[in-house]
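Note that one protein chain is taken out, while the other chains of the complex remain in position.
Coming up: chain A.
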Amino acid sequence: MDKEYVGFAALPSQLHRKSVKKGFEFTLMVAGESGLGKSTLINSLFLTDLYKDRLIPDASARLSQTLTIERRGVEIEEEGIKVKLTLVDTPGFGDAVDNGDCWMPVVRFIEEQFEQYLRDESGLNRKNIQDSRVHCCLYFISPFGRGLRPLDVAFLRAVHDKVNIVPVIGKADALTPKETQILKQKIREQLEEQEINIYQFPDCDSDEDEDFKKQDAEMKESIPFAVIGSSTVVRDGATRPVRGRLYPWGAAEVENPHHCDFLNLRRMLVQTHLQDLKEVTHDLLYEGYRARCLQSLARPGARERTGRSKLSRQSATEIPLPMLPLADTEKLIREKDEELRRMQEMLEKMQAQMQQSQGEQSDVL
């Protein structure tokens, strides 16, 4: 009899099955001045065409444009694993002549997502909480400047305690390898000087193998990532076709580690640290927001209603949180949407099964 084997070694695979069934959600924000290759990079990262019908406004149109927040959703599937990716874009950022406070709509947006989650969490029906919080913000820095500009610093300082920041140098094919190194160094120095907290990669576990550790160290060293994006394929002579940009003097390849850090970024964002980004968002950034929010309500004014000792997650629902109009109905609508989607999926599966069994029956006959 196998006394030592109880069977809970099978727990990880149970977890795996459940998560795969549930699917994964991830919200990625891209920010930075226009013309730094943000959209092209996103298309390259996820091999989708999220920006298919894009119209680029000309300068006179941009004179009067204010910052808008755009959300695009796409479902990607790879080897049975489904990811619901939401992309938040910030067109108009840094475009105007006077960009004072142009980052406020972005800050408000991030906070609104936290707010929504806080209400959902504190609500009575917590079955289908939709997590629309921003898990990661890719901030694009211009390769043409001398490091961070005043606008970059202002934006980063406004959001670094609310979202995971991953700084990226766009259009890195403008720089020679030496220039890239110098620029990265400068940016790292400026970030430290300005006390901006970017996303910190956790140190790998000591039991990981050497290769992984080396890769991890390399990745940490190459921040900010200098990237090139492209959705066009170039045929560079005898070698196999690769994605890149074809110039008269040669082809810059997106996935060539000697040309840019694209592979590192993709690995970090998708392969190794996606889950950690979500966890940091939840455990650190969101909790920070929540604590600030609830503390500010526990000051005089709200004290008559709930003493600090009685402040619990339940009582949070009775306190008027910063009001979102029609928040409850929106939530209901979203929940119903999710249910509908799931029922549709089940229906499709059943239909497929029926067709299969019908086919078998006809074979038998």
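Just so we're on the same page, a residue touches a chain if its C-beta (ideal position, glycine included) is under 8 Å from a C-beta of that chain, and two chains touch if they have at least 3 such contacts; residues count from 1.
By definition in this document, contacts and distances are computed from a predicted model.
> Consult the UniProt record of the chain that does not appear here and report its protein name from "Transcription elongation factor SPT5 homolog 1 isoform X3", "6-phosphofructo-2-kinase/fructose-2,6-bisphosphatase 2", "Neuronal-specific septin-3" or "Proteasome subunit beta".
The record names the chain that does not appear here as "Neuronal-specific septin-3".
> From the list A:83, A:151 or A:204, which touches the chain that is not on show?
A:151
> Which residue among A:75, A:189, A:203 or A:218 touches the omitted chain?
Touching the chain that is not displayed is residue A:189.
> In the whole complex, not just what's shown, which of A:171, A:243, A:266 or A:290 touches the removed chain?
Residue touching the chain left out of view: A:171.
> From the list A:4, A:79, A:98 or A:192, pick the residue that touches the absent chain.
Among A:4, A:79, A:98 or A:192, only A:98 touches the chain that is not shown.
> Tell me which stretches of chain A touch the chain missing from the display.
34-36, 56-60, 62-63, 95-100, 142-147, 149-151, 154, 171, 173-174, 176-177, 182-183, 185-186, 189, 245-253, 256, 258-259
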